[in-house]
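Notes for the one structure printed next.
Left out: one protein chain. Kept in place: all the others.
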Amino acid sequence: QQIQFADDMQEFTKFPTKTGRRSLSRSISQSSTDSYSSAASYTDSSDDEVSPRDKQQTNSKGSSNFCVKNIKQAEFGRREIEIAEQDMSALISLRKRAQGEKPLAGAKIVGCTHITAQTAVLIETLCALGAQCRWSACNIYSTQNEVAAALAEAGVAVFAWKGESEDDFWWCIDRCVNMDGWQANMILDDGGDLTHWVYKKYPNVFKKIRGIVEESVTGVHRLYQLSKAGKLCVPAMNVNDSVTKQKFDNLYCCRESILDGLKRTTDVMFGGKQVVVCGYGEVGKGCCAALKALGAIVYITEIDPICALQACMDGFRVVKLSEVIRQVDVVITCTGNKNVVTREHLDRMKNSCIVCMGHSNTEIDVTSLRTPELTWERVRSQVDHVIWPDGKRVVLLAEGRLLNLSCSTVPTFVLSITATTQALALIELYNAPEGRYKQDVYLLPKKMDEYVASLHLPSFDAHLTELTDDQAKYLGLNKNGPFKPNYYSY
Amino acid sequence: QQIQFADDMQEFTKFPTKTGRRSLSRSISQSSTDSYSSAASYTDSSDDEVSPRDKQQTNSKGSSNFCVKNIKQAEFGRREIEIAEQDMSALISLRKRAQGEKPLAGAKIVGCTHITAQTAVLIETLCALGAQCRWSACNIYSTQNEVAAALAEAGVAVFAWKGESEDDFWWCIDRCVNMDGWQANMILDDGGDLTHWVYKKYPNVFKKIRGIVEESVTGVHRLYQLSKAGKLCVPAMNVNDSVTKQKFDNLYCCRESILDGLKRTTDVMFGGKQVVVCGYGEVGKGCCAALKALGAIVYITEIDPICALQACMDGFRVVKLSEVIRQVDVVITCTGNKNVVTREHLDRMKNSCIVCMGHSNTEIDVTSLRTPELTWERVRSQVDHVIWPDGKRVVLLAEGRLLNLSCSTVPTFVLSITATTQALALIELYNAPEGRYKQDVYLLPKKMDEYVASLHLPSFDAHLTELTDDQAKYLGLNKNGPFKPNYYSY
Amino acid sequence: QQIQFADDMQEFTKFPTKTGRRSLSRSISQSSTDSYSSAASYTDSSDDEVSPRDKQQTNSKGSSNFCVKNIKQAEFGRREIEIAEQDMSALISLRKRAQGEKPLAGAKIVGCTHITAQTAVLIETLCALGAQCRWSACNIYSTQNEVAAALAEAGVAVFAWKGESEDDFWWCIDRCVNMDGWQANMILDDGGDLTHWVYKKYPNVFKKIRGIVEESVTGVHRLYQLSKAGKLCVPAMNVNDSVTKQKFDNLYCCRESILDGLKRTTDVMFGGKQVVVCGYGEVGKGCCAALKALGAIVYITEIDPICALQACMDGFRVVKLSEVIRQVDVVITCTGNKNVVTREHLDRMKNSCIVCMGHSNTEIDVTSLRTPELTWERVRSQVDHVIWPDGKRVVLLAEGRLLNLSCSTVPTFVLSITATTQALALIELYNAPEGRYKQDVYLLPKKMDEYVASLHLPSFDAHLTELTDDQAKYLGLNKNGPFKPNYYSY
Partner (left out) sequence: QQIQFADDMQEFTKFPTKTGRRSLSRSISQSSTDSYSSAASYTDSSDDEVSPRDKQQTNSKGSSNFCVKNIKQAEFGRREIEIAEQDMSALISLRKRAQGEKPLAGAKIVGCTHITAQTAVLIETLCALGAQCRWSACNIYSTQNEVAAALAEAGVAVFAWKGESEDDFWWCIDRCVNMDGWQANMILDDGGDLTHWVYKKYPNVFKKIRGIVEESVTGVHRLYQLSKAGKLCVPAMNVNDSVTKQKFDNLYCCRESILDGLKRTTDVMFGGKQVVVCGYGEVGKGCCAALKALGAIVYITEIDPICALQACMDGFRVVKLSEVIRQVDVVITCTGNKNVVTREHLDRMKNSCIVCMGHSNTEIDVTSLRTPELTWERVRSQVDHVIWPDGKRVVLLAEGRLLNLSCSTVPTFVLSITATTQALALIELYNAPEGRYKQDVYLLPKKMDEYVASLHLPSFDAHLTELTDDQAKYLGLNKNGPFKPNYYSY
C-alpha cells in the first residue's frame, strides 16, 4: 500500500497543508469521527464563535491546563466515552491486567491523533497504566468537542477543537510539547506531523524519546524516509502493518461498510444487481463477499494472476472492465491504482450506473467529468448525478472520495483493535531492554499481534485452546506463542 | 398475516383514527415515503403555514382542479418522478405495450394511496392507458408535497399534502369522489378508507363501481368482512397476497433492510455477533440469510415444527429464547405474535444487547419497560438506551415500531412490483367480461402475477425461455402460462 | 409434477412392465437401495442360482411363512437395520410414544415397497404398534436380500428377493394378499401395483379395506384416475405431496446429492466452473445453492417468470440455453420437461462439458446422440464419453437417467421423513372416525405433516417454543397446531 504514494509523496521537510487529501492517507479511524459527528444530535452547531485560544476556561478541579471548545460539554462527552467503552473491552481489560504493575509509570506521552470517544478510551487507558499524556488533534476537522471537554475535565492536557485553522493546528501541537518542567519521552502519532515538529523544533527532546508509535501509511512512509536518510535516532514502531489491524481495516471492515455506504447514499436494492469490482485484494475480497451474499452478480478485474485465480475459485468471473462496462449496475474500485475507470468507461456506462471508490482517490478519473457537455446535479449529500447530453445519468458517490470514509461508519470494535495495538506498542517500546530496538522502524512483534487478538476474543465469548507441554514440544512452539512463522499467510 | 388482527381489528363502521398504529397495518410502501422525505434535502420545511384549502392555486395550463401545498414545487417533484421512473421500467414498459389499445379508456378511477414519486409513476401510467384519475392520500403524513405539485401541474386532480388534519383527510377524499358531471367507476385503495367513504356516503356511486383494488392487510380484511356480511356489491381484488408482491415485501425486502436498519441506527459490526431471530417465516428467513452471510451466528426460535425443521436444514440452531437470552448481542422478532420478548427476557439480556422488531408492534413488551427503576435515554433518532439500576443498557430501536418501516428505506424496485400489480388488477377488473368476477374478493389470477414478474425481468437483463408447442403439449400447459398450479409453493 | 406423465402414462388396466422406466417414476427411496447395495461389501454375489420359490426355508422359530433369497443372511441384515435405526429416531420415538396404546392393533397391512434397511425399520415399527404385516417388493431389483432375511427371521411374512422375474413379482404380491384365514384391511403401496392387484383379483377384499396409503407419483396418479372414474371405494392418502416430504425429497436432498453425484462420477473441481442449471424449481434451487456455495458460477434457464425473478434475486443470471451453451463446463437439467437439451445444444458444447439430468429422463435428447458419426466410450461406471468426429468429448452421466438416483445415495434421514409420514398416514386412516374420510384421495392433514416434522427435530437437538394460552388466542390458533393455513408457502 505504500506503493501508491510513489510519485505524489510530500517531502518530509515541507509542511503538509491541513486539508482534505492528507487526511485520507491516514488511518481509517477518521471516518468514524466524521460520520459520527454528523449523526450525533447534540453537537454544538450554534456555539459561540470565539476562538478557544482566546477563552479562559477552568475545569471543576480548577485546572486550566488544556484548550478545548467548551469545557461545559464535558458531561455529554463523558457519556460518549462510556458508550465507546462498552465496545472496547480489550482496552478496559488491559487496564485491569496491567494496572497493578503500571507498565507506563514514568512515561510522558505526547499524542497527536483524531480526538474521538474511542481515542479518549485509549488515552485514559494510558493514564491508568501510569502515563502522563498531552494530546493534540491530527486533523483540523475531526475533533469531537464534547469528548475533548470530557478529557480536559478528567485532567488530560488536551489541545484541540473542531475547525482549527492551520495556525491553530501547529499551536496546539506546540502546546503539547513545549511545557516547562515536563519533557516528553514517548510519541504516539497519526500522520507524522507531531514527530516532524519535535524533530525540527525540539531536537534535544527528540533525541531522548524512547520510542515513536505511528499508525498511518503517510507517517510510516515518512519514518522510513527518515531512517533511510540516517536521521532517525529513535526506535519507531509501524503499527499500521500488524496482521490483526490490517485484516480489520481492510477485509472485515469493507465487508461491512460497502453495503452500508451504498444503501445510505442510494437505497439501491442489491438482489440481482450486476456489479464489477476492480481489484481482488483484501478490500476487493471484502466487498465481493458481502455483495455476493446479498444476491448481487459480481465481476472482477485484476492485474495480478494469483489474485485473479483466487477470484475464479471463489466463484467470480474475471473480466476486463470494457467487457462488462455496458451492462453493470454498479462499479466499485478497490485497486489503489489510478485512472482505473476512465472517461471512456464512463461514457459507455448505462443509465443509472452507480460509481464509487473503495480504495483510493485516484481510481476514477473524476476530472474527466468536469467538461461543459456534462451536467452535475447534487441529489443528496454525497450523491451526484452526472448527466450526459442524451439524458443518461451516472451516479457518482462521495465526489471521488472513499466510500467507506465518506458514507458509512466504522464500528467501534475496529477502532478498538487499532487502539489496543497502539497501547501495546507503547508499552513494548517503553519497557524494552536496552538493545532490543535500535534506531529503526519495526513491525509489531507477532507475539504482541497475537496478544491484541486475544484481548478481543472475550467480546465474542470465544475460548482459546491451550497447548499441552507435550503438544508444544511436538510442534516446536512456545506454549504462549508466537504460533506462526513471520511469513505465514493468514 | 391477517391472523394478527384477530383481537384488535376496528369495526368497519367506525372511522379509524388517522394516527400511527393504523398506518403500520398498511403496505410497506409507507416507509419509503417517510424515510425518503427525511432524506430529501429540498423539502419545504420553511413553507408558509396557510392551509392549502385556503389557497387559490392554478397550474400553468390554468386549471385549479387540485389542492396541494405549493404548485410552484412542481419542477422539483417532476425530477423526483423522473428518477423513480428509472427504477420502474415495468410500468413504463406497460405504458408502451398497452398504449395503443388504451385498455383503461373510459375508466374513471378514484385513488387513495401514499402520494410519492413511485405512486406518481403509477398514476401517470393509468392516465397514459386511458384512465381519468382523481387522487387523495391514505396517510396524513406521507405525502411528498413536490410530487403532488408535479401531478397537479400535469393535470391530475390530486388533493393531498403533508400534515393534513383528520378533517382535511376526509375533505380530500370527498373532493375526489364528489364532482359534478364525473362519476367514478373504479377504486384503487390502500387501507379501505376511500372504499368506506364511497360505500357510506355515495351508495349509488358504489353500486356502479366496476371493481375495487385493495392493497393493504387492513383494507383486505375490511373487504372480506363486508363480503361475509353480504354487503359487497362490487368485485374486489386483493393484491396484497399475490405471490410476487409477498416475496418482495417480505423475504427479499427484509434480507436487504435488516442490515440497513441496524447499521443506520447503531453502527453495529455484524461479524461474530450472536443474534437470535424469533420466527422463521418469510421475514425471519430474509433476516437470517443476510445476517449469516455477514458473519453473524444466528439462533432461531419457532413454534411451527415445519419452519423449525427448515431452520435446522438451513444451518441454524433452534432454541427457546430463554436458552440464549443471556448470551446474544441482538434480538430480532419476526413472528407477528405478541409478547414474544417479555420483561423477564429483557431483564436477563446482557449489557448493550440490541432489541428490535421486524414484523409487528406487539412482539416486544415495550410497556413493561416503562417502570420507575428503568431510565430511558434517547441517544440518536430511533435509538433509546433503556438503563437498568446496575447500569446495564439495552438498546431499543424505533421505540417499539417496525425496524424496516422506521429505520431503513424500501428500494423503488419493490414499490414497482406493487404498483405494477395494482395497475394490472385495475386493467383486469375493468376489462373482464361479464360474469368472470362476482361480488366477492379475488386473488390476482396467477397468469397476471406471472405477467408482473415478467415485466420486471428486463431490469435484470434476464431472458425467459419459451416452451415449444411440443413441450407445452407434453407438460399439458399453455405456452403463455400459467405455469404452476395454484397451490404451488415457490 | 404429475403433469410430466401427461402423454406417456400407462393405462391402469394394462400391467406395467417391471423394468427401468417405471421404477424411476417412483419415490426416490429406490436410489438408496441401488447405491447402497453396490457399496455394501457383504452382498451375496456368488449365491446359488436356485429360485427362492423352489427353496424350503425355515426361520429359527420354525416358521416358513416367507420367501426370501437366503434366510441365513438374517444376521447381516439385522446389523444393517440396526445401523439404519440410528438415523431414524423419529420412528423409534413413534414406537415408544404409541406403543402403550397400540394404535394399529387389529390392522392387517399388506405392503409393497422397496425392501431396504430403512423400510424394515418402518415395517417393524408398524408391528410394534400392533399391526400384522405381509410384504412384497415394488421393484424387481431393489430388494436387499439380507434385510429381507432379517425380516423373515423376525417373523414378518416377506416375499421378495433381488432379481425377481416379472412372474415372480406378481407371485410375491399374490402371496401377500391371498392367505387363508387372514384378510388385509390396510394397504401401503409404492407405485400402485399392489392396489391394482387387489382391486382386480380380490374385489371383495378391496371393498373392505379401510385405507390405502400411496407414496409415488405414479401410484397417486392412478388413484386419482380411479377416483375420477368413480371406482375408488376406499379412502386413500397421497403422502407424496406432504410439505415436509416434498422439501426433503427435492430442495434439501438435491442440495446434498448434486455435489456427490458429480464428484463420484467425474472428480470434477467445482471452484470456478461455469454451470447452467435448466429450471429453478425446488430441484433447481437445491442444485444451484450447493454449486454456488462451492464456488461455481451458475446460470439459470426458466420458462416461468416468477421462478426467473427468484433466480435473479438469488444472484443468478437468467439466460437462454443457447446464450451460454458454448462456454459452460456443466449442464444440469431440473425441469421435468422434455428435449430441454437438444442435439443442437450438444453439438455446440465445448470439449469435456459434463451433461446430466437432475429431474427426469426426457430432459436430454439422448436418442439424438445415437448416430453413427458419434462414438460412445464408457470410461467409468455411469460415465460415458460421447466423442465427436473432431475429437470433442461430451461427458454424459448415468446414460440419461437421473443423477441422484443413479450416482449418489440418499441419506437415511430423508427416508426417515418418508417412512414416518407413511406410518402416520396408516394410523390416521385406520383410526379415523366414520365419515372423516370418504371414498377419495386425500392429502396428509397439515397437523400430521407438522407432527412428522416435530418427530425429526430431536435429531437436531432443536427445541420448539410453545404458545402461551394468551398468544394462541391472539393469533387465533390452537396451541398444538396446525400453525399455518393450507395455502401457506413455506
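Couple of notes before you dig in:
To keep things simple, chains are lettered A, B and C as they appear, and every chain counts its residues starting from 1.
The criterion applied here is as follows: a residue touches a chain if its C-beta (ideal position, glycine included) is under 8 Å from a C-beta of that chain, and two chains touch if they have at least 3 such contacts.
These numbers come from a predicted model, not from an experiment.
Among B:C312, B:V366, B:L397 or B:L444, only B:C312 touches the chain that is left out of the view. The chain not shown here is touched by just one of A:E75, A:D304 or A:E377, and that residue is A:D304. Listed residues C:T113, C:Q132, C:N337 or C:S408: the one in touch with the omitted chain is C:S408.
The chain that is not drawn here is touched, among residues A:E214, A:D384 or A:E450, by A:E450. For the chain missing from the display, the contacting residue among C:Q274, C:S322 or C:S489 is C:Q274, taking the whole complex into account. The chain not displayed touches chain C at residues 32, 36, 39-41, 83, 86-87, 252, 255-256, 259-260, 263-264, 267-272, 274, 290, 293-295, 327, 351-352, 379-381, 393, 408-414, 459-461. Touch with the hidden chain on the side of chain B covers residues 271-272, 292, 295-297, 312-317. Listed by residue number, the positions of chain A touching the unshown chain are 3-4, 6-7, 243-244, 246-247, 252, 301-313, 317-321, 323, 336-340, 362, 449-451, 453-454, 456-457, 460-468, 470-471, 473-477, 481, 483-484, 486-487, 489-490.
FYI, only the chains that are shown with their structure count from here on.
Between the chains B-C lie more C-beta contact pairs than between any other two chains.
Chain A and chain C have CA centres that are 58 Å apart. Multi-chain contact residues of chain C (touching two or more other chains): 312-313, 317.
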